[in-house]
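Rather than the whole complex, this shows some of its chains in their spots.
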Amino acid sequence: MKKLIPYWLVSPYILYFCVFVAFPVMFSVVLTFHSWNIISPMKFVGVENYVRLFNDRLFWQAIYNTLRFLVIHIPLQIVVALTLAEFLNQKIRGQAFFRGAFFLPVIVSGVVVTILWQQLLGFNAGILNRALSVLSFPKVAWLEEPAIAMYAIALMATWKNVGLYVILFLVGLQTVPVQYYEAADMEGATHWQKFRYITLPMINPTIFMVVVLSTIGGFSLFIEPYIMTEGGPLNSTLSAVMYIYKQAFQYYHMGYSATLGFCFALLILGVVAIQKRYVEQEM
Amino acid sequence: MMKLLRYTLLILAALSFIYPFIWMISASLSSELGIGSLTLLPINLTLRNYSTVFERIPLGRAFINSLLVALITTGLVLILGAMVGYALARLRFRGRNLIFYLIIFTMTLPFQITLIPNYITMVKLGWVDSYFALIVPFVMNSLAVLLFRQAFAGLPQALIDAARIDGCGELRIIFQILLPNIIPTVLTVIILTFMGLWNEALWPLIVIRDESTMTMPQMVTLFSVGGRADAQLGVKLAAAVMLALPILIVYLFFQKHFIRSMASSGLKD
Amino acid sequence: MAEVKLMHVAKSYEKGPRVIRDVNITVKDREFLVLVGPSGCGKSTLLRMIAGLEEISEGDLLIDGQRVNDVPPKDRDIAMVFQNYALYPHMTVFENMAFGLKLAGLPKNEIRQRVDRATKMLEIEALLDRKPKDMSGGQRQRVAIGRAIVRNPKVFLFDEPLSNLDAKLRGQTRIELQKLHRELNATIIYVTHDQVEAMTLGDRIVVLRDGDVVQQDTPINLYDRPATQFVAGFIGSPPMNFIPGHISQDSPIRFISTGGQVQIELVNVPQADRLLPYKGQPITLGIRAEHISDQPVFAQNVHRQPVTIEAIENMGNETLVYCLLNNGQLIARLAAGYLAPFGQQVDLFVNLDKCHFFEAQTGLTI
Amino acid sequence: LFGLMLGGCRQVETKRPLLFWCSNNAGEITFAREFTEQWQRNHPDKPLRYQPIPEGQSSEEIILASVVGKTTPDIYANMWQGSVEMYAKAGVLVPLDTISGFMEFLRVRCDSSVIQEITSSDGHIYQVPWKVNPIMTLCNTGQVNGPNLKGPPYTYSSYLNAGKQLTKDANHDGYMDRWLGYTEVKVIWYQRFFNFYPLYLAASNGAPLVTNNRGHPSRAAFNNRYAVDVFRFLQQLYRDGYYPKERLTSARDPFLNQRIATSFTGPWQVGFLERYKDTTLHYDTWPMPVPDSHTGPAYTYGDPKNIVIFNTCPDPRAAWAFIKTLIDKPGDLRLMELTGQFPHRRNVDTDPYFSSFLQKNPKLLPFARQSRYIKGVDNCEVIVEVFDIISQEYEACVVYDRKTPESAIRDAARAVDVLLMSEKMNE
């Protein structure tokens, strides 16, 4: 009887897992071998979906875009978050104010943020461009120029999330005992040397966690391009998730969409696993 | 010198985070003609936009829905998350590691995979257009379980032992003895869950069609992309402000605990 | 009347080796029994098995003659005081003490009474409304004991209750525990890894090592007649000096240290007869610091040993002298104020009547 | 938790009122309310209630989801003609031609060409033609009739000429801020209803995008010089900067702001302009621009929205009876009055029943006239994807000038053929 107690406690999770994780995953796997438009019956098509996937230029473009987003977004995020955190991690008046300000976008709904950023990024009326022209810089076609649009999206995603990472880094920084800095003071390290040789290595775990978190988050890039650009211009911001969504909910190619989703999930798990391995090695 | 630079940079950064919100609020209070400008203060101050929003969509009802759903779900996440987290952290049983890995797996699983099947599940259960569809799929939160697991693992075994000697059962140990001692984690879980639920727009869009069951973000999304805003920016912004306002107020209210508890809740690993 | 009996008790954790092996202990009614041993030897495990917090893998646990292996903790009529007190941090002192009683369904005024009595006994009446974090270590310690007392248990279990206190407070609390034991008239089982606590508190001491009972006896007997080299080294501070060597083949038998720097005639030592069979075999000689002197005060039966002084610690009331001997160290406890330059050769005198001899292989006392 | 599930399942159907989903803009909601109330008064025995369709990104999504969820309404007004075929094939719609009196009613309301357009590939009719919103060229008359300008109606070259005159940098900050026009540059498929598709219909006198020969596999039908010309024309507009690539929708409506002089749009825009315009804005409406050599009337896209009855409906006859009240002449008039949209019926511009309304609303008159020359979309299950393929090429060729119009149209046609082939095989 006593042995059963743990199982009672985890039973809600098991039930939940079966219904909301295991079933969907299995269902998706089954779907990948079918053609289905939701309202008509499913039709078995063998590996046709997989064949199609390999020839789907747009899907690979979407994967490429997603990776490109990660490559822009993650370093940007880390540099900005770390800089702000490092600045905050000092005797500073108005700590709470700054932390609160940075955290503001995190708590606000993505819907609000996108509505807001549409106003920020407009070419003519956009606040950003108007600020630029006030400072007599040339205006930038943030969302209309294929080479730039992804940067704009990354900027927006960074703006939205960076507050969380500032906090995480701040926590990381504060767990570095002062003694290390004092010891370094005794040995004559400069500000930069202390940051480079003590802070950075010491918050390595935090950095890796931020990388992993924003990788997972970045792979699910969806709402920003969905509302801001619809994947354009010239598909330059079409993210994998968006494409999967489009296949499912615009064309109702459920089977194909599931196939895409399935392969994409494998990719994510692979990347995260590699990262995790790396993290474990580091620590 | 260094200090001056630091403050300048911080203030600039803070401005870039706050200004858009201020602009949004003041624009939503401006008349349609005044919106174009970059000001901090509303031009031709008016509440027209807000009254228009309320005329066109039942935002009050949506607010109640959102609140109800978020509160109930958060409560359930707390209870269930604590139970599972406790079992994982403090009890030894066969399959414990398996469950732990399942949770990690769930966390990394992209939502697109589960979206359609879950919708079908909702249909099969007849939960479309009901609160169940908004609540049940969210009652388990992997992050909450992990946070609880970590927090429980950090408590001394002796606390549990003492409670056992005093005659507590497992549930009483969890909720009467342990939970009061990991308040930061509880707060973090509450805040993160509540925030996530409050802002969730995609899932309601899929499972809720009935206006009287809609949540606020759903309503506002539909309003701003749909036809009822008549493409009027001020009205859209007003709706967006209404959506952001409750969570902002909660946030301002809790802000001190908020960040401190995030910091001390072990979110760091 | 509360007697605790462990009969062939053994424990192994899941997929682990045995951490307790065939332990037999009888704790008599009203006895203060101390379990002592180095870290990881299984003291806590044993105590937790008695408390019912850990399953007993094999053997029987009897309390007052009744087998309680499968009785849940709360029904064993025991109370436990934990190392870090394990006070519920979110409850006041009163609530902490009353919690168990409330769960047991006692009426309010009964609870009140019991708590009052305990707080009076421990002189913590003033703290009743405080929370643990607002108290000093010593106060918490008392509350933890109070929480145990209110349950009127037959047996008290203590798991290193003093190890979180600073040296001064620890000394005070030891005295109070002695008094408490007299007042409560209860059976107490007390775990510590500190030999001083064991020596000063226990009516009887059980020395554990790697899950085995090495010796159980009164403190004085443990100190004067340790059963093994391990016990001899564990009890006493500074630890007993050990000099490895062997017994010479020739007669009269002599102890010759490894390296040969120490050579002692053993004809007159009390154990002379028992040492005879060890001729030519390796043994270890043990001598406590206080049985070494800088003057030949011990009548006749002394051994003069030249040593090199390595360090001196003047404690005010005594001086510990660390000497180099045979590549090993010899510590002598000399009178306060003893002074000698470092590196100097001096002669020390070893009281041969107080020497111990141990089998080199088994560590058993000869 | 189990209790929760049981509770959720308890949604037992009793005798329920018919449910009528209307579109969810203010005008149509009022329209639905009035007619529902009227119905309730006249038929208290057949309860019916209305509800604005819960709007999603597109109402198509909502309908589909409700089909999957079996939460469809009984009557849905505002079904896009292009998506009826799919539902018909899935068997969730009531074939209306099996209801007695339907065909008779229909023949009175519409031309035979319309009836042919809405007849499904299985020969049944699943939709009631209800309303149309012809896409036309809205012009700021204050601007387009200026000096050096030959005003509308436009041919491609006169339109381009207008662009040259009207596009300028009014505040001299180095950036254009007055344009000839603007159409959405996003690749979303339905945005082509407001640029490429009506222009194509106008140029080709209403040619189809997809041939639909019964028995043969469908093929792309737009690989012709009309489509290429349209692409070239539009490409020119962007290349010369007469149309901004930058998104203008996020700010206030640019036509209202007089930042653009023309706009391809439907009659709903009139209501919007009347409500929000300031006094300096004067405008009027003309057909879509046509190639210089074009003769005859200019067709356009009519954006037909139709009424369907889902097969979850317990009483299709009552539903049809209700629908009839919506689309008889008084219903159609009320629709015009409340929404400024047009009934899909013949001779709206000349029928005296509607003339007083049109006289009162002269701005709508051009749309009424245009409604003689409108087309819907081809009866094709994957029409959305067809538009999406065209959109992709449209963006590359027209907006970003990465392709010649010829190769863009050719590539699009090829992709559509592949799509249609694979659809055929999957059937």
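We call the chains A, B, C and D, going by the order they appear; numbering starts again at 1 in every chain.
Just so it is clear, a contact is a pair of C-beta atoms (placed from the backbone, for glycine too) under 8 Å apart; a residue touches a chain by one contact, two chains touch by 3 or more.
Keep in mind it's a predicted model, so treat the numbers as computed, not measured.
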Displayed chains are single representatives; whole-complex counts: A x1, B x1, C x2, D x1
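Just so it is clear, only the chains that are shown with their structure count from here on.
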Any chain in contact with chain A as well as chain C: B
Farthest-lying chain, centroid of Cα atoms versus that of chain B: C
Rounded Å distance between chain B and chain C, as computed from the means of their C-alpha atoms: 55
Chain centre separation in whole Å, for chain D relative to chain C (CA means): 91
Chain A-chain D separation of Cα centroids, rounded to whole Å: 37
Per-residue overlap in chain D, given as positions that touch at least 2 other chains: 1, 68, 250-252
Where chain C touches two or more other chains, by residue: none
Chain pairs in mutual contact under the definition given at the outset: A-B, A-D, B-C, B-D
Residue numbers on chain B that touch chain D, as the complex places them: 32, 35-36, 56, 119-120, 122-123, 125-130, 132, 136, 139, 205-206, 208-211, 214, 222, 225-228, 230-233
Partner chain D, residues of chain A touching it in the complex: 12, 15, 35, 37-40, 43, 45, 118-119, 122-126, 133, 138-139, 141, 143-144, 146, 229-235, 249-252
Interface residues, chain B side, partner chain C - complex: 92, 156, 158-159, 161-168, 172, 177, 180-181
